[in-house]
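My questions all concern the structure below.
Showing subunit A:
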Amino acid sequence: MITGISIYEILTVTSILFFIGVYGFITRKNLISILISIELILNASVVNFVVINKYLYPENLEGVLFAIFIIAVAAAETALAVSIIISLYRQIGSVEVKDTETMKY
Partner candidate 1 sequence: MSIDYIFAIPLVPLTLFLLLGILYKRIKPSVSGYIGVLGLLSSTVLSFVAAYQYFFVHGKVNGVYESMVSSTVWMNFTPTLHIDMGILIDPISVMMLIVVSVVSLMVHIYSRGYMKGDEGYTKFFAFLSLFTFSMYGLVLATNLFQIYIFWELVGVSSYLLIGYYYTKGTAVAAAKKAFIVTRFADLGFLIGILIIGYYTGTYDFQTLTDPEGSAILNWGATSFMGLSVITWALILIFMGGAGKSAMFPLHIWLPDAMEGPTPVSALIHAATMVVAGVFLVARLFPMFYFVENGFALNIVAYVGAFSALFAAIIAITQTDIKRVLAYSTMSQLGYMMLALGVSGYDGHEGVGYMASMFHLFTHAMFKALLFLGAGSVIHAVHSNLLKDMGGLRRYMPITNITFLIAAMAIAGVPPLAGFWSKDEILVAAYEHHKLLYFVAVFVAGLTAFYIFRIYFGIFWGKETAYAHPPKESPLSMTFPLIVLAVLSATVGFVPFSEFVTADNVGFEAHINYPLAAIATLTGLIGILLAWAFYKKTSTLPDTYARTFGSFYKWAYHKFYMDEVYLFVTRKILFRQVSERIAKFDKKYVDGTMIGIGNKTVLTSTKIKGLQSGRVQDYAYGFVVGVVVLALVFIYLWTN
Partner candidate 2 sequence: MDILSLFIVIPLLTISALLFCKNLQQSRIVAMIGSFIQLGMSINLIFSYFNERLVNSDIMVFTRDIVWFKPFNIHYNIGVDGISVALLALTSIVVLAGVFISWKIKDLPKEFFISLIVLSIGVYGFFISIDLFTMFVFFEIAVIPMYLLIGIWGSGPKEFSAMKLTLMLMGASAVLLVGILGIYFNSGADGGPLTFNILEIAKVNIPFEAQKLFFPLTFIGFAVIGALFPFHTWSPDGHASAPTAVSMLHAGVLMKLGGYGVFRVAMFLLPEGALHWSWFFIILSAIGVIYGAFAAIKQTDLKYINAYSSVSHLGMVLFALLMMNATAWNGAILQSLSHGFMTALFFALIGMIYERTHTRDITKLGGLLKVIPFISVIYVIAGLASLGLPGFSGFVAEMNIFVGAFSHEEMLYRITTIIAVSAIVVTAVYVLRVVGIMLMGPVKNQTFLTLPKVTWYEMTGIFLLLIPIIAIGVAPLWISNMIIESLQPFLHGVL
């Protein structure tokens, strides 16, 4: 609980964070950058959960617990994604998004 800052400000920040992540996902050319953008999106949610828990429903820790799990899962996700990217890199020597467009239409 931070004095002078209500939940609205924080939610605004997380929303902006969320959309920055989305923007990054859509515009980055590199697969790794996209992964980083995804982390932003996930973190926006993490912050959301914590803040909502803290500000609105402080009696339970549901949100906080959720946040912890998200962090853990996000790590697994990233690990998997990176390993796939490596596998891809071995074959085509690139981690650019434009090189992953052989299948379309």
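Basically, a residue touches a chain if its C-beta (ideal position, glycine included) is under 8 Å from a C-beta of that chain, and two chains touch if they have at least 3 such contacts; residues count from 1.
Here is how the candidates were picked: all candidates are chains of the complex that A comes from, given by their letters.
Computed from a predicted model, the values in this text were never measured in an experiment.
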Pick out the one candidate among 1 or 2 that is in contact with subunit A within this complex.
1
Complex interface listing, subunit A residues touching candidate 1:
22, 25-28, 34, 97-98, 100-105
